[in-house]
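In this view, the complex is presented without one of its protein chains, the others remaining in place.
For clarity, chains are labelled A and B in written order, and residue numbers in each chain start from 1.
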Amino acid sequence: MALLKVTDMSHDFGGLRAVNNYHLEIESGEICGLIGPNGAGKTTIFNLITGIHRPTEGAILFEGQSIVGLQPYEIAARGISRTFQNLRLWRHMTVLDHVKMARYSKLGYGLVGALFGSGRCRRQEAAIEEKARGLLDMVGNGRFAQQMVPNIPYSAQRRVEMARALATEPKILLLDEPTAGMNPEELAQMMRIIRTVHRTLGLAIFLIEHRLKMVMERRWCDAVDGK
Amino acid sequence: MQRPFRFADVMRSTFSQVPFLGWLLGGLAAVTVEHLVGFQLAGLLGMPRVPVLFGCVVMLKKPLLIPAAATFVLLVYVVPACVVARVSAPITNRIASRLLRFPVVLPVLFHLALLYGILEMWSDLSAYRDLTLRLTLISVMLTLSLNVINGYMGEFSCSHPGFMALGAYAASVFTLGLFANDRVFGPAVLPPALGSFVFPFGLFLGGGVAALGALAIAVPSFRTRGDYLAIISLAFMFIVKSAIENLEVVGGPRGLSSHPNWATLPAVFFWTVACVWVIHNFVSSTLGKALNAVRDDEMAAEAMTVNTRKTKVVAFLFGAFWAGVAGGLFAHVLRYVNPGTFGLQKLAEVLAMVYFGGLNSVYGSIVGAVSLSLLGEALRPLEIFKWIIIPLLLILVMIYRPTGLIAFRDFDVKRIIRPRDGKGEQV
Partner (left out) sequence: MMTFFFQNLVNALQWGSFYALIALGYSMVYGILMLFNFAHGDIFMVGAYIGFGVATGLTALASAGAVALPHWLVLVLTILISMFLTSFVGMAVERFGYRPLRDAPRASAAITGLMIGIILETANLALLGARRISFPPLIRSVTYDIGGVYVTNKKIMIVVVSIALMVGLHQFVRRTKWGMAMRAMAFDFVVVPLMGVPLNTIAAMTFALGSALAAAAGILFAVAYPVLDPYMGIVFGWKAFVAAILGGRGSVLGATLAGFLLGFIEIFVAMIFPSTLRDFIAYSIILLILVFRPHGFFGEPYSARLRL
């Protein structure tokens, strides 16, 4: 059974058909690329899968269950995590807090625990902080942990998004142009990170990348899904 | 090269080693001095009585008494506080580092007890001080609770006076109904001796009713942000005020009065500390930081598993709850309550405190509420010109620090109470 299966998915913005009869099947642990020119609707497909838009037609099955109509946070909590093409970070939060925030759905202490600083709350906060630091080290952002996001370099901001997306413990990771605007060195680093993530965490990865050359030459993708 | 002699440098090197505990001791010394010799000293300096607000009121009212008032402040407050703080620094540093070995609750309680002692002794000298202090503490609660919605969550809510009114009336009806021989609510049900024990339940009821009212605003806030929420909450405030004015059961426009005197300084102090503590816990937990994530980028928050609707509802209910509690205390401090209090003026006041002190910061709210409350009292002799000076000050703050004086700063208790002799700096 495919981990993520999209059948006959279409979406209209007003009268404009942005996505037409899209099909996709991704198995666990597979890397899959999505390519296409600007404006082809790649990001829209991501938004449809992650629940930001609701598809006009079609079905999306994740682990055999339909996720159409669920709220984005519910879809994310089930194990579909993503990054954004134009970084969407929280301006007034530290890098560490970004990664901790992505553990929201796994918090077990509840409102009362948070209000009175219960022992359970403190233990869990410590645990997720440790986990978050681990993820930051993994993407090479450990030294920025206490920095505010606008104060760190662009490529590091992209890696924060990556660490944040991983902290939700996804089964599949949707990367929206993870290397956009990077220089060759940063690009190589990002690709290393993606490979590490794929290997150590065993995630399926579905990525948008319109540098065809990179997708083909580096043999990243098991299947290239054009439009 | 020798640095030129600077007064500020000397002051810094002299007092940088004094821990918070030292300053508390110094404050205690100052109020003790005032208790012992304040009255005689004031008479000696030609003042009719002890200046109530650090001499500010006296100075503005009678400029001729400026030297006398300044001398009084210097001799009674500044000198004892500084001398005791500096002299005791080695001892207080040792105590502070010893205290840090205990769970953080104990040293905090110890510091709070000292702080309470200072406030109690200071306010003991005049009823005016007592009232001002209690109202100031209540405005700290109000400001902080509004900061949860307007600062931490970044909405612009105008309904705080409405929440306050709901809390004030619910708590008033509770106490008057149970404990007073009232025209409307009939004779007392419970003996007044029980009052102090039952009062917290009244406040809880007030907070609960306010939180219930907040649901009316929280639900529309799912769909809109910013301006529309401002108007919905504003409409809510007017509706609450108008509804109370039309309810003859609670006195209509005349309001309710003859509340029992339960909102004494210890009670108000306790509730303020509880409010600061709980709100601080909340906003520094990951659950509470979800508010910031929703504010900075709602879509990213959703994508990172944050239930944004629940987060918004919780923030509104939470902020409204504390506004309700503050309203209940407010009614019992003034010992009357009428709907006219909870209008646009109150709104402007609370908003000013939040934005003056600083968004997204517990410190900022405390500073904003205390400084604007005290400033309002200190400038009272200027009569209406006070309402030119304070707004001008706020405009300047907005221009030079648009998010307020102390915005986006974490409130860290351990940092405040740490020893400052160089050994405990890393805490």
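The working rule: a contact is a pair of C-beta atoms (placed from the backbone, for glycine too) under 8 Å apart; a residue touches a chain by one contact, two chains touch by 3 or more.
In this text, all values refer to a predicted model and were calculated from it rather than measured experimentally.
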| task | Using the touch definition up top, pick the residue from B:L112, B:L212, B:A235 or B:A274 that touches the left-out chain. | result | B:A235
| query | In the complete assembly, which of B:Q40, B:N181, B:S196 or B:N246 touches the absent chain? | reply | B:N246
| query | Which residues does chain B use to touch the chain missing from this display? | reply | 150, 156, 216, 219-220, 223-228, 231-232, 234-236, 238-239, 241-243, 245-246, 298-299, 302, 308, 344, 348, 351-352, 355, 359, 384-385, 387-388, 391-392, 394-395, 398-399, 402-403
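Criterion: only the chains that are shown with their structure count from here on.
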| Inside the complex, what are the residues of chain A that reach chain B? | 50, 52, 71-73, 76-77, 81-82, 84, 88-93, 97, 100-107, 109, 111, 114-117, 121, 125, 128, 164-165, 167-168
| field | chain A-facing residues of chain B, complex | value | 278, 281-282, 285-290, 292-293, 295-297, 299-308, 314, 360, 408
